[in-house]
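A single structure is presented below for examination.
Every protein chain except one is present and positioned as in the full complex.
In this document, chain identifiers A, B and C correspond to the written order of the chains, with residue numbering beginning at 1 in each.
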Amino acid sequence: MPRKLRHHLFNNKLLFMVKIAMLGSGFIGRFYADSIQGYRSQDKIVSIYSRREESAKKFAEDYKVAHWTVNMEEAIANKEVDIVCISLPNNLHEAAVMLCCKYKKAVMSTKPLGRNAAEARRMLKAVEAASIFNGYLEDLVYTPKFLKAHQSVKSGALGRILWAKSREAHPGPHSEWFWDLEQAGGGCILDLGCHCVEIGRSYIGKNIKPIEVMCWADTQVKPIEAEDHAIGLVKYENGAIGQFEVSWTFRGGLDLRDEVMGSEGTIWINNFLRTGFDLFTTGKGADYVAEKAETNTGWQFPVGDELNELGYNHMFMDMFDALEAGRQPKETFYDGYVVNSVLDAAYRSAKSKIWEPVRLDIWRGEEGLKKDSNFTEYDDEHYFVKEETTHYGTKKLILKNKASGKIIEKLIEDAG
Amino acid sequence: MPRKLRHHLFNNKLLFMVKIAMLGSGFIGRFYADSIQGYRSQDKIVSIYSRREESAKKFAEDYKVAHWTVNMEEAIANKEVDIVCISLPNNLHEAAVMLCCKYKKAVMSTKPLGRNAAEARRMLKAVEAASIFNGYLEDLVYTPKFLKAHQSVKSGALGRILWAKSREAHPGPHSEWFWDLEQAGGGCILDLGCHCVEIGRSYIGKNIKPIEVMCWADTQVKPIEAEDHAIGLVKYENGAIGQFEVSWTFRGGLDLRDEVMGSEGTIWINNFLRTGFDLFTTGKGADYVAEKAETNTGWQFPVGDELNELGYNHMFMDMFDALEAGRQPKETFYDGYVVNSVLDAAYRSAKSKIWEPVRLDIWRGEEGLKKDSNFTEYDDEHYFVKEETTHYGTKKLILKNKASGKIIEKLIEDAG
Amino acid sequence: MPRKLRHHLFNNKLLFMVKIAMLGSGFIGRFYADSIQGYRSQDKIVSIYSRREESAKKFAEDYKVAHWTVNMEEAIANKEVDIVCISLPNNLHEAAVMLCCKYKKAVMSTKPLGRNAAEARRMLKAVEAASIFNGYLEDLVYTPKFLKAHQSVKSGALGRILWAKSREAHPGPHSEWFWDLEQAGGGCILDLGCHCVEIGRSYIGKNIKPIEVMCWADTQVKPIEAEDHAIGLVKYENGAIGQFEVSWTFRGGLDLRDEVMGSEGTIWINNFLRTGFDLFTTGKGADYVAEKAETNTGWQFPVGDELNELGYNHMFMDMFDALEAGRQPKETFYDGYVVNSVLDAAYRSAKSKIWEPVRLDIWRGEEGLKKDSNFTEYDDEHYFVKEETTHYGTKKLILKNKASGKIIEKLIEDAG
Partner (left out) sequence: MPRKLRHHLFNNKLLFMVKIAMLGSGFIGRFYADSIQGYRSQDKIVSIYSRREESAKKFAEDYKVAHWTVNMEEAIANKEVDIVCISLPNNLHEAAVMLCCKYKKAVMSTKPLGRNAAEARRMLKAVEAASIFNGYLEDLVYTPKFLKAHQSVKSGALGRILWAKSREAHPGPHSEWFWDLEQAGGGCILDLGCHCVEIGRSYIGKNIKPIEVMCWADTQVKPIEAEDHAIGLVKYENGAIGQFEVSWTFRGGLDLRDEVMGSEGTIWINNFLRTGFDLFTTGKGADYVAEKAETNTGWQFPVGDELNELGYNHMFMDMFDALEAGRQPKETFYDGYVVNSVLDAAYRSAKSKIWEPVRLDIWRGEEGLKKDSNFTEYDDEHYFVKEETTHYGTKKLILKNKASGKIIEKLIEDAG
């Protein structure tokens, strides 16, 4: 973090305003802008780059941005700019990052970081060589529900984490470039799986090494080259399992659910389609309901505050607070690189039909972990298997004799 | 809005920072402070008043507040202060408001505005006479779910609103003054009903006059003088019905639900206990889960971001944006006064056991509305009653003959 | 129970087959028949009476009934018949019951028993004078969820019952006679409120006397004389409150929910619209989904086994087991009479706008109960108000001094 950031004493308060260059004025760029300039934010987008002039102008007008351009380098080089926010199609991330390195500008990039691990590694090496702040905009590990759930997991409420599943499925993305393999670099594995992998990895522990991946993928419905449906398993060094379920063929809206199993507990999170808000309408007043809703009559399930529920607010808060404090944000290009490496293994596995190793040239977590023991001592002679309450209200223990290996049942007093 | 508020050109951005004096350092004052200074807020609490020195100091330390005091007037008079935020027990609101009038300071007050309509009316008259900005901190009409639901209602998605129910129930408040009738001014009707009445009124239309109230109230469980459980109906001039269900005897957490019925649709909102976040734990890691949760083992239902889900963020955003723009906020002392008037009628009804009129000396909405017709024309001879799909897949109409009043059935072709 | 019922040793099993005369071949008659002859039932409808010949014939064919008739007395008098099942419009119940008395036939009647308490009382007196088995077909206190919840309540899991709410709302009934005040005797209060009152009464205790009723009712949407929306409160002698919410104007399907609050617990039951079965369809395969579903595209919420979920199976099991055992069923004409008496008070209250007493000439439960105390002792000097866990993880007690009445807070050790 070599560059000193601007602090000001304003109105007797020490204030740190972040000034952003936004690259890309599409769907995601606008979501980001709504969040960055939302609430009572002190931060400001000061330059907007778009490939199309009319889009750049429109964005500048809508978000009161002083400077617009169709020249990416100009936006990045702008003296006003503290940090560059990349909201471009996947195939343009690397070039944008290299320009940020050239101008020593802090940078944060939308997900996935690269179209593959090779791209991501080059970006990671470049930003570290240039010693610039780098943030990876993985919003779904910043949702309010995730943050609180993750805190519970870290506090031990679930015991040892055994399995973390993340599912993202919807009827397909809204911009044409997603459907083009060259620009996007992949289908729903890359587009949605990147979220799921980082969610699973976060619950299991970001310092636990992902070892190998098994993945099924197919193009079941859409007339495209890339996969529109995939399921994958990610094995970690400590024996925990991550799971992702991703699809562009789901009908009914945006299905965004996570589940975690631990030896002492369970978490179920529904981020979007069932959040305690049900609305039925016979059809009058057919307005925009929510991202990827499929109907506007009958039962609807809107989300109160999409920007907050999808994690954008807490994500940018972490990014800018980190920039202010001169620390790293929770998610960096390194995380983006790890995610790309896991997804690369998933793509290889979908073709080879075997478990494929995760190739991590750069790994900064723990090494050499072993699976935790599955033997819990009950007494000198037995291991504990299970406690059971019967229909009759009495309790019994199921135990395993250490020497003989034999399973026995033992009645215990009614605790009722 | 006589007083010009301070705008500054900061770092090339026109910035408006709001500086707040917080009165009260208890549970609600801290919630407010977390919200006001949360996210990337440009706003700042600059003075804290508490009745107890140690509380004032602790608050000042926790929230980095420059000035603390045990003298309320000192906090209000402080030159730095743009707006005063009242987070005091109910019996102290009026005195605080009068001091704000004296110093011509913008003021916003927690709910309920007064312990009764007389207090509320005096406060309303005072702030209007003093021409100061006044905001009523009714957070539950600022929850993200409410805001979106309300927008749907206004867009006509539910047709004509027939009924709006709001329920708030929990095992009782956390500070001792709530349980003392003199300080609180009432029990759960005043503490919780104020939320419910304003929610119902907002769905039905804030310009529709509440006419009369029927209320049952009792002290069923707690050893107190005030009521710990109540149910009320509020009749509006256009025939719509508001309903509140409030209790300090509910077991299981904080039950916060709203329901709306319209002629064309339905809304169900669960704000707290079922929001798509389920957590089971055998008991390790017993941390604080959520406001008013009763257990920390077994199934838990945490809320991701309480400040946002409870409406605090959007409420203060409206308050400060309004202050900045020189407009009124959505909720003003006038609304607080209307709510107190409805609750007064509820208290009278609980004693008299009849429908009690709502006495509104000050009314700024519509007058003389009548109930909407319940006759929908089907054809020249019939009114429409209902369309029905039978087991067999055919459809039939139920109609009423205009002349004879006779109900008939008419089979129509299968639309299947 | 004077008449000896037929038992037979069949295939070495002592078998008791019930033979039923069904009066009425409409919507409810068919539901009943599906249940009575469902699963591996040993029971059989042996005669069907309908006012229209074609309906009687069709029913006889569909359910393989040996005898059909358009003469009610003929069906009842039929020698084969053990019990008569009344599934007729409300205005025909009394005449049917009188015929059963004449022929000393066991009888069970659909709900409500009468159009008012006077009719119900005459029926009750007649069946008791004739000493015939009489069952009241209130299916919603036989739903599997109710049965299990009721068992929990009786076992003390909820402590003292404070409030029991039952809600039934849908877009209106499917047969024309419901909409005709003369035949039906009332609107949604009578049609739906009869369920709600008996549900509330069952949770609170069928031996606890309902004392008075407050009710709001209106005709908000439908072009009818009877009410299409009503809300009522039923006060019981021990201070518990029953609540009913009924409507024929609800949009979205069949809303059937119950809630119970006790001093130690809470019950929430959703019987129909949210039972763990969600289906989304873009619209192909537009079949019959569920009773009173409004749409067949978008999100649907079917019920797995309507007959079972609505209580029909367990209701007829109780009726026939009782008949076999020579005991009374759980619900008798006496219960139907009590319900009608409560509803009569509701109708009076809706007009008089005051709490109306429940007039019960016949009352077989407890008398002279008082409200339970709301004082729980903490120690010699204090009553217990509440235990609270703070943000900081410590616990505090809120207590009331017996002598001074003052509320105090007392910190207790962290149980964490």
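One rule holds in what follows: a residue touches a chain if its C-beta (ideal position, glycine included) is under 8 Å from a C-beta of that chain, and two chains touch if they have at least 3 such contacts.
Predicted model only: the values in this text are computed from it and were never measured.
A.B. asks: Where the complex has a chain not shown, which of B:G252, B:G304 or B:G336 is the residue touching it?
C.D. replies: B:G252
A.B. asks: Which is it among A:L99, A:M214 or A:V358 that touches the chain not included here?
C.D. replies: In the full complex, the listed residue that touches the missing chain is A:M214.
A.B. asks: Could you please point out the chain C residues that touch the chain left off the display?
C.D. replies: 6, 8, 10-13, 15, 17-19, 39-44, 46, 66, 80, 143-149, 151-152, 155-159, 264-271, 274-287, 302-305, 308-309, 313-314, 316-317, 320-321
A.B. asks: Pick out the residues on chain A that sit against the missing chain.
C.D. replies: 30, 160, 162-163, 169, 171-172, 174-177, 179-180, 214, 216, 218-224, 228-229, 231, 233, 235, 239, 241, 243, 247, 249-252, 255, 261-266, 286-288, 353-355, 371-372, 374-376, 383-386, 388-393, 398, 400, 406-409, 416
A.B. asks: In the complete complex, the non-displayed chain touches which residues of chain B?
C.D. replies: 251-253, 280-282, 294-295, 297-301
Just so we're on the same page, only the chains that are shown with their structure count from here on.
A.B. asks: I want to confirm something about chain B and chain C. Since they are copies of the same sequence, is their interface symmetric in residue numbering (over half shared, so same) or not (under half, so different)?
C.D. replies: same
A.B. asks: Taking all protein C-alpha atoms shown, work out their mean, then name the chain whose own C-alpha mean is nearest to it.
C.D. replies: Centroid comparison flags B as closest.
A.B. asks: Counting in whole Å, what is the centre-to-centre distance of chain A and chain C, each centre being its mean C-alpha position?
C.D. replies: Each chain reduced to its C-alpha mean, chain A and chain C end up 49 Å apart.
A.B. asks: What is the distance in Å between the mean C-alpha positions of chain B and chain C?
C.D. replies: Once rounded, the distance between the two centres reads 35 Å.
A.B. asks: Which residue numbers or ranges of chain C touch two or more of the other chains?
C.D. replies: 251-252
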